[in-house]
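My questions all concern the structure below.
Here the complex is missing a single protein chain, while all its other protein chains stay put.
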Amino acid sequence: MHASVIIFYILSAFILGAALLAVTARKIFRSAIFLLFTLIGTAALFFWMGVEFVAAVQIIIYVGGIVVLIIFSIFLTQKSGEEMPKPLRNRSLFSVLALLFGFAFTYHLIYKYRFEQPAPHVFNVKVSDIGTQMLSTTEHGFVLPFEVVSILLLASMIGCIVIAMKIKPMEGNEI
Amino acid sequence: MGIDFLILMKQEWMVIAILLILLFIKVSSDDWQNENILKLVNILLLINLITGFFGYRDGILFNEMFKTNHLIVTEKNILSLGTFIVSLQSYAWLRNNKLVLEFYLLLLSTLLGMFYMISAGNLLMFYLGLELSSIPLAALANFDLEKRKSGEAAFKFIISSAFASGLLLFGISLVYGTTGTLTLSALSDHLDGSSLQIFAFILLISGFGFKISTVPFHLWTADVYEGSPVTVTSYFSVISKGSVLFVFVTVLYTAFKSYAITWNHILFILSVLTMVIGNLFAIRQNNIKRFLAFSSISQVGFILIGMSGQSQAGTASVVYFILIYTFSNLGAFGVISLVSAYTGRENLEDYKGFYKTNPRLSWVLAISLFSLAGIPPTAGFFGKFFLLMAGAGQGNYLLITIAALNMVVSLYYYLKIIKVIFMDSNENPIKRLLTPSSPKLALIICTTGIILTGFVGYIYEYIFSMSTIF
Amino acid sequence: MNEISITQILFVSTALFFIGMYGLFTRRNMITMLMAIEIILNSVNINFVAFNKYLYPGKLDGVFFTIFIITIAAAEAAMAIAIIINLYRSHHSIDVEDAEEMKY
Amino acid sequence: MLLSLFIILPLLTALAVLFCKGLKQVRMISLMGTSVQFVFSFGLLYEYWKERASGNRAQFLFEMNASWFDPLHIHYHIGIDGISLSMILLTAFVVIAGVLVSWTQETLNKEFFFLLLILSAGAYGYFISLDLFTLFFFLELAVIPKFLLIGIWGSGKKEYSAMKLALMLMAGSALVFVGLMGLYFNTSINGAHSFDLVEISQMQISNSAQNTFFPLAFIGFGIFAALFPFHTWVPDGHSSAPTAASMFLAGISMKLGGYGCLRVATYLMPEAAHHYSPVIILLSTVAIIYGAFATMMQKDLKYINAYSSVSHCGFVLLGIGMLTQTSITGAVLQMVSHGLMTALFFAAIGMIYSRTHTRLTEQLGGLLKVIPFISTVFVIAGLCSLGLPGLSGFVAEMTIFMGSWQNPDQWYRLATILACASIVVTAVYILRATGKSLMGPIHNFQYNHLADAGWNERLAAGILITGIVAIGVAPFWLYYLITPGTEYIIQHVGKAITLK
Partner (left out) sequence: MSPYFFVMLVPLLPLVSFCILGLFGRKYIKTTSGTLGVISLFISALLSLYTAYRYFFIDGKVNGIYQHIIALKYTWLQFSPRVSIDMGILLDPISVMMIVIVSFISLMVHIFSLGYMKGEERFAIYYAFLSLFTFSMLGLVLSSNIFQIYIFWELVGISSFLLIGFYFENPSAVTASNKAFIVTRFADFGFLIGILILAFYSGTLDFGTLIERLTTAGSSQYIDIHSATFLGASMLTWGLGLVFIGGAGKSAMFPLHIWLPDAMEGPTPVSALIHAATMVVAGVFLVARLFPVFSIDLTVLQIVTWVGAFSALFAAVVACTQTDIKRVLAFSTMSQIGFMMFSLGVSKYGGESGLGYTGSMFHLFTHAFFKSLLFLGAGAVIHFAHTNDIRDLGGLRKLMPVTHLSFLIACLAIAGIPPFSGFFSKEDILMAAYHSDKIIYAIAVLTSALTAFYMFRLYYSVFWKRDIHLHDKNHEEGTLSMRLTLVILAVCTAFAGFVPVSSWITSDGAPLESHIDIVFSVFPVLMALTGIGLATYLYKTENRRPQIITSAFGSLYRAAYRKFYIDELYLFITRKIIFNGIGRPAAWFDKNIVDGFMNGLATTTAKISGLIKGLQSGKVQNYALYFFGGIIALAVLFIYVLNY
């Protein structure tokens, strides 16, 4: 067994375990920390797959931005250490059933599907390539989405300011 | 290339320019009066609308990330028109609002998002456009900052929309995984009809279904419509919904053409559910906004029928209907937003005896509702007729029958409102409202539109001539 | 490295997806719901990267998609948190069960 | 253009009404508009005769065909034959009488006349349409004004009735719509579909398609024509409506259905018409008998007339279902006759109600003495209803009986006999109603001071009675008007059979 295979399994187990804990932990702060672990695990998985840039972005935005934001908001709205209310029993039951079924179903479909592996091709993601393509207008250029996203960020920033101005005027600029 | 940028993306440029102007005003000074800002914005929107009618060209930009053609330009024009009307109507509400500029910044960025979404030739652009058009909407939904309902609506919207986009993304990822491309025009060549792909396709449809609120993906709609400010609700129900419908029809007709049988059946199920459930809920509503939410849900059921027509008439009837729907729904919302802005009353009972005090507004509301119900001589009749006719082209007579009977049910609740307005008496009716000039203009535009769009056969012919040949 | 097939990675992402969904369906705290959404988006990201890497390594569509998703997730989260905070201000609760004033 | 005036004029009048101030102006304008319309309809009659006399044997005269929604092959195609012309005359009569009867309509008068005129525009448009889309358009156009008229100016449980009427009629038009779709997509002219009545009639539509869409179209139109068991909007709707609306509703609106059954369902799907003819006959016979018996138990004058309308409109459908030329001619005659007669009836009831404020037969009595004119009008309407020779009802019913009897099948004969039997029951309820409400001693001493009809009411009644008597005494002119139209229909129906 290859080392990378083992690493993959470990990473997978880590990600899934942390995610499970994140959605089940009774204390919100713990939950946030487990989310952090999940995100870091995912970043690691990206790293494992050879897309270091994405992994980096993942760490910066998710870990550095979103989770921090979430934690801030937890502090704002919650007394730490307090246990969260239990989920409603009926809903958990139905959710679990539906989701288990959904998972089995989806994975069954994926499993059945014969993905055609192309001839070995070097999958080499250079950061410089990404940078060029991001701002290129030619083929494989992503300047238009880039601009759209920038407008989106601007708009959401304005939105956040409008909504939450009175409480915390700073939270729009997390990026 | 350079001139192409300008001309092909003219509508986007216009919106961006307006955004920049507004941003500049925001940054530069605080001295602007609300009235003046509103005037300026309305003029700018009018310019935007007018420029839309010039310089039609078909073309593709950015490696098919952006594409445009006559139909798309027309669709954008419809959205611009709708936005213009919404903006005119918001006058009464925004007059004394401190955040006018922010409101327009958010509103126009969503409009921009929709433009990109409609022009998207690529699932990435589609997704980005979709998000751009929905995330600021959440902020808009929360614009009545003091109202609890508004916050609740915004929360429900953002969570539902995030959830929906999660599913949509999962679907897109599976599409990508099974076809290897995100470009819509290339997609149809790679479809293999495997179960996984159909699942992905269903996920994709659910994403669309969420935005256009088809049953069972509609549940957020009523709550969000009820909680949001009336102007935003009307924007939600007309512009936001309309834009996604435009994309939906293009995506189905071009990218997923080879799945025609599948989506035809899916649309069958969805449209029946949507009409029936929408109607059943609309019957029991008391809040007029909530009522219009369900009515707009059932309207979508009818639009889906037209979409299932798989013909040139299918596209044409959908676009045509959305144009009519814009006029009709905005006509209704125009009156409601006036009433809401001046009195804050939004319940059906409040409208008792409305005709006694405000006969003109009552007629506008009535005509709009008739148009929504598909009663001649309003344009709604023509719109619905052509939608169902397009649907019948596929021999789906069962569907048509169900739809036609649902129109009867829907007539019930429209007439219920008419009854309240015209026939019921009230000790404490809504007082006589003085309509400011800009909402009045909006209402005149809507009413004229409702009357003319149907009768003038040329409009339909025009849309038809541009529509995608299936 | 080649022993890990795409389906295995997809197993992880799918499982993550449904775990996220579970969180979304059951957590009563609005912020935790938001967290669940982040998990969902993450799983999609894994999908995209995996597909790109294993099946279509020629172009970087998947990778770019992932990057944009991450960005949008951030914007979405920010907006959601702003709304939640606003809601907290008026409701003094961020239990989702309390946000049901509008119904039927 | 000549025909389009029939749509344009009421619309212009309606618009003009909107700009009027005060009841006096409004009613003057309305009266002028409707009078012009009235005169025009006679002008049309004259032109029609001139055209026919000059040997023009075309099925439809004064045709006009303009493209409307070109991609869908929807045309604004109008034209008339004798059947439509008689319906137009009927409409002109009823509308002008309706305006006159509503002369003193105080509350919201502008809206009232406006809606009334819109209704008339709808009816005219419907009768001149030769394109199914236009036809359907006008059919639906005439629904909502009725809702408003009943709901706003009505009496009793008006909102319920208005809603019921609107919904049932819309359900009818929904079925019609599906039927039209079926017709449209089963025609093919160079690959294109058509809504054109003339074009469709030259088309051979497959039997299975006909058998599917005929019931839809027929029931749909049938709901308008009070087809049993879809007639329940009739009693409530008629009784709650204000006088002019009742007149319009029973006089014209129900004819829309009968006309549609004939012109669209039967004419365009002849084989299916044969196939379903027993069902139609069964239902219409039930409606005739059962409506008559149900009428017998009613105590409210408007309910009496409404239920009797169910019974009388059953004759229309019976005539159509029997599929002989005479019976179809009879059906058309019955439509005209019933339209005039029931309008007159409702006008009389309205006049009585406006004076006594009750319509219950028990509370009335002896009115013939205090308001002889109105009572006489009522009696004449009643006599027409029970089929007195010399009035239009007799001519129409006898033609239907005669035509129905030509069908030698035993069961058809039985249906005819049962339908004939209803004339006895009709006599019973009409005479009971007149006896109780108009004759006998005066129960309520306040009635001693009632004023008899004013000039407007006299004129309205006079116009309608003239129509009734003109048909009753000299039916041949109307008969010759109608016959060419029915000939075309019956030839078509006959041709379809031989082809099978």
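First chain written, first letter: the chains are A, B, C and D, and each begins at residue 1.
In the analysis below, contacts are C-beta pairs under 8 Å (C-beta built on N, C-alpha and C of every residue); 3 or more make two chains touch, one makes a residue touch a chain.
No experiment lies behind these values; they were computed from the predicted model shown.
Every shown chain that the unseen chain touches in the whole complex is listed here: A, B, C, D. Here the missing chain is touched by one residue of A:58, A:95 or A:156, and it is A:95. Residue-wise, the contact with the chain that is not shown comes from D:401, picked out of D:93, D:136, D:184 or D:401.
In the complete assembly, the contact with the undisplayed chain comes from D:293, out of D:40, D:60, D:185 or D:293. Of the candidate positions B:142, B:160 or B:453, contact with the unshown chain belongs to B:160. Per the touch definition above, the residue from D:146, D:164 or D:263 contacting the chain not shown is D:164. Although one chain is not shown, part of chain A still touches it, namely residues 91, 94-95, 98-99, 101-102, 105, 109. Residues 21, 24-26, 33, 96-97, 99-104 of chain C touch the missing chain (whole complex, contact as defined above). The set of chain D residues touching the chain not shown comprises 164, 167-168, 228-229, 231-232, 235-236, 290, 293-294, 296-298, 307, 325-326, 366, 368-369, 372, 383, 386-390, 394-395, 398-399, 401-403, 405-406, 408, 416-417, 420-421, 423-424, 427-428, 431-432, 435, 438-441, 474-476, 479, 483.
To be clear about the criterion, only the chains that are shown with their structure count from here on.
Between the CA-based centres of chain A and chain C the separation comes to 6 Å, rounded to the whole angstrom.
Rounded to whole angstrom, the centroid-to-centroid distance between chain B and chain C, based on C-alpha atoms, equals 27 Å. Among the residues of chain C, those touching two or more other chains are numbered 6, 10, 17, 20, 34, 50, 55-56, 64, 68, 72, 75-76, 79, 82-84, 86. Residue positions 106, 110, 115, 140, 142, 145, 149, 152, 156, 159-160, 163 of chain A are each in touch with at least two other chains. Listed in rising order, the residues of chain A touching chain C in the complex are 1-2, 4-5, 8, 12, 15-16, 19-20, 22-24, 28, 31-32, 35, 38-39, 42, 45-46, 49-51, 53-54, 57-58, 61-62, 65-66, 69-70, 73-74, 76-78, 84-85, 87-88, 91-92, 95-96, 99-100, 102-103, 106-107, 110-111, 115-118, 121-123, 125, 129-130, 133-134, 140, 142, 145, 149, 152-153, 156-157, 159-160, 163-164, 166-168, 171-172, 174-175.
Across the complex, chain C is touched by residues 124, 127-128, 131, 135, 138-139, 142, 145-149, 151-156, 158-159, 162-163, 165-166, 169-170, 172-174, 176-177, 180-182, 222-223, 226-227, 284, 290 of chain B. By the touch rule above, chain B contacts chain D in their complex via residues 312-313, 316, 370, 375-377, 381-382, 385-386, 388-389, 392-393, 395, 397, 400-401, 404-405, 407-408, 411-412, 415-416, 418-419, 422-423, 457, 460-461, 464-465.
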